[in-house]
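So that we are looking at the same thing, I have put the structure below in C-alpha cells.
Every protein chain but one is kept in place in this view of the complex.
Note that the chains take the letters A and B in the order they are written out, and that residue 1 is the start of every chain.
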Amino acid sequence: MFGMRIWLRVNGEPVEADIWEGESLLYVLRERLGYPGSKNACEQGECGSCSVMLDGKLVCACLVLGAQADGHEVVTVEGLSEDGRLHRVQEAFVVAGAVQCGFCTPGLVVAAADLLQHRPDPSDDEIREALSGNLCRCTGYAKIFDAVRLAAR
Amino acid sequence: MSTTAPKLELGRVGEIVPRADGIPKVTGEFAYSSDLNAAGMLWGHTLRSPHSHARITGIDLSAALAAPGVHAVLTHEDVPGEKLYGLEFQDQPVLAVDRVRYYGEPVALVAAEHPEQARRAAELIRVDYEPLAPIADAETATEQEPLHPDRPTMGHGYRDDPRPNIVRSLVIRHGDPDVEADVSVSGVYEVGIQDQAFLGPESGLCVPDGEGGVDVYVATQWLHVDRDQVAPCLGLKPEQVRIHLAGVGGAFGGREDLSMQIHGSMLALHTNRPVKIVYNREESFVGHIHRHPAKIWMEHRATRDGKLVNVRVRILLDGGAYASSSTAVTSNAASFACGPYQVDNALIESLCVYTNNPPCGAMRGFGAVQVCFAHEAQMDKLAAALDIDPIELRLLNALQSGDTMPTGQTIAGTLPVAEVIRRAAALPVPEQEELPRDPLRLPGGSGNTTRGEGVKRGVGFAVGFKNIGYSEGFDDYTAARVRLDADGSAEIHCAAAEVGQGVAGVILQVARTELGTEDVTLAPHTTATVGSAGSASASRMTWMASGAVRDACRAALEERDRNGGGAVDVERIYRHPRTSPLDPETGQTTGERSHVAYACAAMRVVAEVDVELGLTRIVWIGTAQDVGKAVNPQAVTGQIEGGAAQGLGLALMEEIQTRDGLITNASFTDYLIPTTLDMPPVVSELVEHPDPDAPYGVKGVGEPPTVVSTAAVVSALRVATGRELTRVPVRPDDIVGL
Partner (left out) sequence: MDVLTPRTLDEALRLKSERPDALPIQGGTDVMVELNFDRARPPALLNLNELAELRGWSEENGRIRLAAGLTYAEAMQTPLPALAEASRTVGGPQIRNRGTIGGNLGTSSPAGDALPPLLVCGAQVRMASVRGERTLPLAEFVTGVKRNVLADDELILAVDVDAEPGRQTFLKVGPRNAMVISVVSLALRVDGELTASFGSAGPVPGLVSAPLEDAESFPVQVAAAAAPIDDVRGTAAYRRHALRVLTKRALERCLA
C-alpha cells in the first residue's frame, strides 16, 4: 500500500520511503525505515515514548503526519550516540537505574537530551516540567530524575 | 551493537548491578514485541464487540474477504482445536461463538498486507448482534440469568455456592466471629477499576514453521502456560508451539492472560505467512484484564486500649465476563482482609461474580490492594475512636512470625511488621515549604490553580502485606538449566519472564555468585530449551529463579567435579515449600500453610490538598519494606518507587469508567497515570531479614509498595481534609464534599 513517496533525513542520513498517506512519522520510522527505537505506546501524544527531534524541535512522532516530514530533518534515539559512544544521558540512565521495562526510555532519553541542550544545569522543577510529557509506568520517575541530574553534571 | 558499552562491573547477590539490557534499551536497539518483522509478514487485526452483552445471529465475511490486500478473515469456525481457553478455567472463547459477554470481546480476525487494509476489511465484516440486557451491577449479579450456565469455576474444591454468576465464594471463619468488644468501628469502602497501563501495548509475531507448528514471539509473563493454552486451541501438540519472549514493555499482571497469541497463530497457520499483531492503546484497554473493582464492608471490634478482638468483612469483587485468575484474587482479598495484624476472631466473606463488565484478573497487589485500602482506613478510624496514636495502634496489633493468620496458618518465615512500622514512622518528614512557590509545587500543578489558597497539609500512614508465590496447593516451580563450557564460561537457561522488573539481572547475579565467575550469559527466554519458570507474578520470580538457578549451578559444579572437568549441561527444578488448599466450608488451611511466605511494607505520606478545589499534591513518600535480602538494592528501590507510583495513581486518578459495561475512557487522554509532576521523591528503607525458606533469604519486592501506597496516600488526604474518603480514586468532588 504505497500512495506517495517522501524524502527526509533521519539521523543525518538521507532516506526515502513509499508510504500510505495516513501513516504517522512514527509508523514511517518504525515500519518503513527501520528505526524502531521510537516507541508506539499511545499514538495520541499523551506519553512521549515516540519523542524525536523534528528540525531541532522535540515532538511526538505519532502526531506528525509522515508526509509532513517530507523534506525535513529527524533525529531519533538511534541517532543520539556518536562514534559508537553513548550520549551522556543514555549512560546516566543506565548507571542511575532509570531503566526498567524500558519502553518509555527512548522517548525520555530524547526529551532529556533536548532539555540539557537548552538548560545545561536544570533545576528540579525544570526537569519535572520538561519531562512531564513522558509517561513512565515502571520507575515512579525518581531514578529518571537522578539520571538527568547525573548527566547534567 | 553499534555502540561501545561502558565497562560495567558485574556483581553478585547483594551488589548494585546495572541492568544487562540497559544499554540496548537506552539506544533504542532492544527489540520489543512490537518491533519485530519478518519477510513476507502480514498484519493481523481483531474485530471486537461494540456491545457488552449480545447474541450473535450472523456473520458475513464476503465483503471483507474481497477487500484489497486481505489474506484471511477468520471466525470461531476457523479455530482448529479447542474453542475455549483460560488461564485457570476454560471459559473464554478464542473468538465469540454465538454470544459476546463484554465490550471489546474478539469476534473475528483479519490478516492483510498493511494494517490499514486490515482495519478497512474488518470494518466490512458484517456481524448481526441482538443486544441483551447487560449485567452491569455486581451487587445484583447473583440474581440474574447466568452468563456461564455450565459454572466453569465450580467443582474445583471451592465452596459450592448455588447462586448464578458466582466465580468464587469464600468464607473464612476464625475463632468466634460473633464476639463483641468495647469499641466498634465500621465502614464501606469502594475501589474503582484500575488498569495496568503498561506502556508497551499487546503485540507479537507468529511465524509458521512450515511443518504445521508455529513460533510465537510475544511479550508475556509466563511462556509455558501461554503454550499450554495456545496449543490445544490450535489443535497442536505442545512442542509444536514454541513461545519466545520478545521485549516486554511492562506487565504488572496484565500479561498473565493471553492476548494475541492464539489469534496471531491462527492467522499465521492459515496464511502460511508470518503475522504481526499490535494493539493500539484503545485496544489495549479492552485487550487485557484489569484490577477488580471492589466494594468492601468492614467492622473492627477492639478493646478500649486498642487490641483488635474481632474483624468482620464482606468483600464483593466484580470479575467481569470471564474468570481469568479471579478465584485466586478472591482468596487473596480474603486472607489479607484483616491486615498485618494479630486478630483472634474474624468472619470474612469474599465473593467474586461474573458480570458483563470488563474482565478482571491479575494486577500488582492481587486482591491485597483493595482490602489494604479498607483495613487501613478502619485502623485510622479506630485510632480516632479510641483517641490512640494511629501508629501506636498498629504497633500494638502488629503481626509477627509465629502468629496465626485468620486462615489458621502460622507464620513460619520472617514478617517484621513492627519494625517496618517503626522505621517508616521514624523517617523525617520534610518541613512545609514557604509560599510563594512555583505552581508546579502546589496542588493543581501546571494548572496554576492556587498560590496557596485552600491548601492544607496532611501526613498519613499505612501498613500492608502480601503473599509471595502461588498459594492454595498450586504446584509452583521454576526450572533452570546451566551449561558450563570447558573454558569455564556458563550459559543459563531460564524461562523466567523479564518484564522490566530485573529478573534477568537476578539470574546473572545468582549464577555469578554460585559459579564464582563473571563469564556468565543468559540465553533467550523460550519454551524450546528449558522447562517452565512459572509466572512473573505474585512477587515470586526473584525467589523462584534464585532457587532454581542456584540449584542448577550447584548441580552443574558437582557434575563437573564428578566428571573431572569438561562441559556439563544440567537442568534443575526448584519448588518452594508446599502449600495446601483452604477448607471450602471454613476457609481454614488444610495443611501447614496456604500461602508460602509474606512480605510487608509501611509507608508515610505527606500530602497537600487544595480543599476548595479538591486537587492534591503528594509532597513526599517515605517507606520501609521487608525485602528479605536485597539481591540488587538499586533494582529494589526502583521497584518500590514504581510500585508506590501505581498505588498513588489508584488513590488519586486511575479508573476505568464504564456505562452499562462499555468502557468510556479507553485512552491515555482520559485514563490518567501519574506524570513527573505527580510523583514526589520516595525515601526507601530496606529492611533485610533473610527468610529462612528462601534462597539467600530473598523476598519478592514488587507488590508490597503498591499494596500499601494507595492506603497511605488516602490516609494523608483524610488528615488534610478531615473527610472520610471511602472510595478510590478520590475524586475532587469527594474532597470538596459535593
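Here is the rule we use: a residue touches a chain if its C-beta (ideal position, glycine included) is under 8 Å from a C-beta of that chain, and two chains touch if they have at least 3 such contacts.
This one's a predicted model, so the numbers in the text were calculated from it and none came from an experiment.
> For a quick check of understanding: of A:11, A:51 or A:100, which residue touches the chain that isn't displayed?
With A:11, A:51 or A:100 as choices, the missing chain is touched by A:51.
> Please identify which residue in B:568, B:672, B:694 or B:708 touches the non-displayed chain.
That would be B:672, which touches the missing chain.
> Please pick, from B:131, B:212, B:430 or B:447, the residue that touches the omitted chain in the full complex.
Of the candidates B:131, B:212, B:430 or B:447, B:447 is in touch with the missing chain.
> Which parts of chain A face the unshown chain closely enough to count as touching?
Residues touching the hidden chain, for chain A, are 3-4, 20-22, 24, 43-46, 48, 51, 57-60, 62-65, 67-68, 70, 111, 114, 129-130, 132-134.
> In the full complex, which bits of chain B touch the chain not displayed? Write them out.
Residue positions of chain B that touch the missing chain: 119, 280, 282, 440, 443-451, 453-454, 612-615, 617, 652-653, 657, 664-665, 667, 669-670, 672, 674-678, 731-733, 736, 738.
Please note the rule applied: only the chains that are shown with their structure count from here on.
> Counting in whole Å, what is the centre-to-centre distance of chain A and chain B, each centre being its mean C-alpha position?
29
> Going by the contact rule set out above, which residues of chain A touch chain B in the complex?
On the chain A side, the touching residues are 1, 20, 22, 30-31, 35-44, 46-47, 49, 76-78, 80-81, 84-86, 90-91, 93-95, 97, 99-106, 109, 125, 127-129, 131-132, 134-145.
> Using the touch definition from the top, list the residues of chain B that touch chain A in their complex.
Touch residues, chain B against chain A: 2-6, 8, 16, 18-19, 21-23, 25-32, 34-35, 37, 69, 113-114, 116-117, 196-201, 247-252, 278, 280-281, 438, 440-441, 446, 499-502, 634-635, 637-638, 641-646, 667-669, 673-677, 679, 681-682.
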